[in-house]
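Worksheet: the structure to be examined is printed underneath.
Here is chain A:
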Amino acid sequence: MTLIQEVNLFTPQTTASAITGVLWLIPALPIVASGCIALFKQPLRRAAVTLSIGSLGISLLIAIAAFAHVLSGWLAGNAVRETVNFTWIRFGSSAVELGWVLDPLSAVMLVMVCFVGLLIFIYSTGYMEHDENFTRFFCFLSLFAGAMLGVVISNSILMLFMCWELVGLTSYLLIGFWYHRPSAAAAAKKAFLTTRVGDIFFLLGIIWLFAQTGTLLFYSHGTGSLEPLALASLLTQHAGLGLTAAGAIGLLIFAGAAGKSGQLPLHVWLPDAMEGPTPVSALIHAATMVAAGVYLIARVYPLMQAGALTGGVTTSLTVVTWVGASTAVFAALIAVAQNDIKRILAYSTVSQLGYMMAGLGMGGVAVGMFHLITHAFFKALLFMGAGSVIHGSHDEQDIRNLGGLKQLMPITFVTYVIGMLALCGFPLFFSGFWSKDAILEAAQHWTVARAPFYMLVCGALLTAFYMTRQVSYVFFGQYRGHGHAHESPRVMTMPLAILAFFAVALGAIGTPAWPWFRAFLDGHAAESLSEPGLFALMATSSLVVLIGLGLGWVVYGNKSPEPEAPDALQVKMPAVWNVLQNKFYIDELYGATIIAFYAWWARVADWLDRRVWGGAVAAVTWLFGLFAKFNRFLDANVVDGTFDKGCEEISTGGGLLASIQSGVVQNYLRILALAVVALVLILFWSSRP
Partner candidate 1 sequence: MTPLGGYLLVAALMFAIGLAGALVRRNAIMVLIGIELMLNSANLNFIAFWRYGPHPEALTGMMFAIFSIAVAAAEAAVGLGLVIAIYRHTHTTEIDKINRMKG
Partner candidate 2 sequence: MIDKADQIFVLLQHWLISFLPLALQQPAAVLIGVIGIISVFPAIFALTTVFERKGLGRIQNRLGPNRVGPFGFMQPIADAIKSLTKEDVVPSTANGPVHFLAPVGLVVAVFMGFAVLPVGRNMVLVDMDAGLLFFFAMGASTEVSVFMAGWSSRNKYSLLGAMRAVAQMISYEVVLLLSSVAVVMITGSLSLTKIVEAQNQYTGIFPHWYIFTPWGLAGFVMYAIAATAETNRSPFDLPEGESELVAGYHTEYSGFKFALFFLGEYLAMLSISGLGTTLFLGGWSAPFSFLTFMPSWFWFFSKLMLSIFVFIWMRGTLPRLRQDQLMNFAWKFVLPFTLLDLFVTALWRFMGEGLLRWFVCSAILLAAYIIMGRIAMVRKQFGPRSYRYAE
């Protein structure tokens, strides 16, 4: 693998093309649409839908145009990286700069996000049809889409962080969309707080990076933080623990990515996030937002691999690999013992994100991104299929209460099975096979350790197993739910069919026979089939998948257990099952350690507040009270006494004068007349000689 040396094949473009100039419209349109919808009244459903879908559709068109621009540039032989930067705030000699970038990575991601997002928008119009907060939902969805697209096009790490936080906010809003359910509200809080833990590290990384390089931009004609000049200076800094500054910053950024992408210590929020509406699960928690972490690593990849000596191995990338691989197998294990249809998919997502991270860590940007793209399509497909199942079976999510939907929901069944086979990596015809194969290939060639390879293979086996279990429960046997299950409306099945098509077809761009996707992302020529051991690897992975499928079918296939009956595995291995079903007791562990610590600390603070500070305040209060009493005494006896006496005198005098003003008008007139008499007399007298 020689791709590392060829990263710098990119030739910086000095001038931005027209399409780059309007690239900002892609995130801006959905955000503006969201703002408009926020002002709408609830009954304006049609307008809200038209606005959000229309804006995202236009964004998709622009994204495709941008992609075509990049593609034509690539075909012409020179890879494109165009940036538009501007100064946001200037203080002193430094400036906060924002900007956006168009390169193969962002172009691919833009198209994927817009396309999947658009399909999910369309699907949502059917899924959310009966919800009374329909327009609010589309407001949030549009805001999310805009923020996510903002993350994708950012050329400034600050702008990326702002959009990143916006994405986190919308995720919070959408998970808690049905906020009247306590579980949804709790899940939203959990998601927000957990990702915040990662974000704090991310922010530290940003600040460190800014402090070291003096710029927030990734690419800026040679002065950006991801360009050789800055990287070289970062490598010369030592951060302790044997890390260079580049490595330390990379690890901090990875912590943020791990929070967002649900990597091992911070994965707990993602399964709970399934409390949100299913389209949200599909869009945010399968296809796009969780992939933002992977995308972030891909975006700062030059930083991560800076200083790599041989085989592209750096400390930070090794950490990424280990975390990813262990997440992959760990989550797959938990998924085996779950009964909620969406929760299984959620753990599957965590697992697949681990694959992506491992792929990034071992194989480079293209490997990880390829799995990200294929996964986005088939996982969105699976989630929407699950949504269709839930919709059709009257909000039933427990797979033990479903069954026999093969006949009742044929389109959902076919598309779901396609998604499931793609996820499992069924050989040759499904995109998942090729993307996973690329990761496994990278793992096989990894020089540091062999363990990740075996872990990933194990994960693939488990993936096939639990997906078979799920499909068997849901679609085969007898229908065990209540009411009559029915097929979903066309507006929901159409996106399923389109996604199913891509779940199959996308594999074509990444086969070892024609790996142009990798070449496109990495910017160098395609490799040939001549790689040694390739076919052996393919055979191995196929075999693993088939074993997993077969095992699952043997254990669960075509049975119709009673809803309350124990699981087949539970009967055989109750101890293991319990551990798995309780998710390795991670939540309980956190509850017993971190949260308990916080609760204790809160009690301490409370005690301090009540006893120490409260006492001090009470003492001061008492003192002042005493002083006030003294003042009152003075006021009542000294000041008031004088004043009252004065008032009494004035009042008495006033009473005397008031008796003159009797209210009888004629009295006044009389006095007036007498005054006239007096006046005339005085005048007359005084004029007398």
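The set was built so that all candidates are chains of the complex that A comes from, given by their letters.
Everything that follows uses one rule, which is that a contact is a pair of C-beta atoms (placed from the backbone, for glycine too) under 8 Å apart; a residue touches a chain by one contact, two chains touch by 3 or more; residues count from 1.
The shown structure was predicted, so the numbers you read here are calculated from the model rather than taken from an experiment.
Peer 1: Thinking of the complex as a whole, which of 1 or 2 is in touch with chain A?
Peer 2: 1
Peer 1: Which of the residues in chain A end up touching candidate 1 in this complex?
Peer 2: 662-666, 669-670, 673
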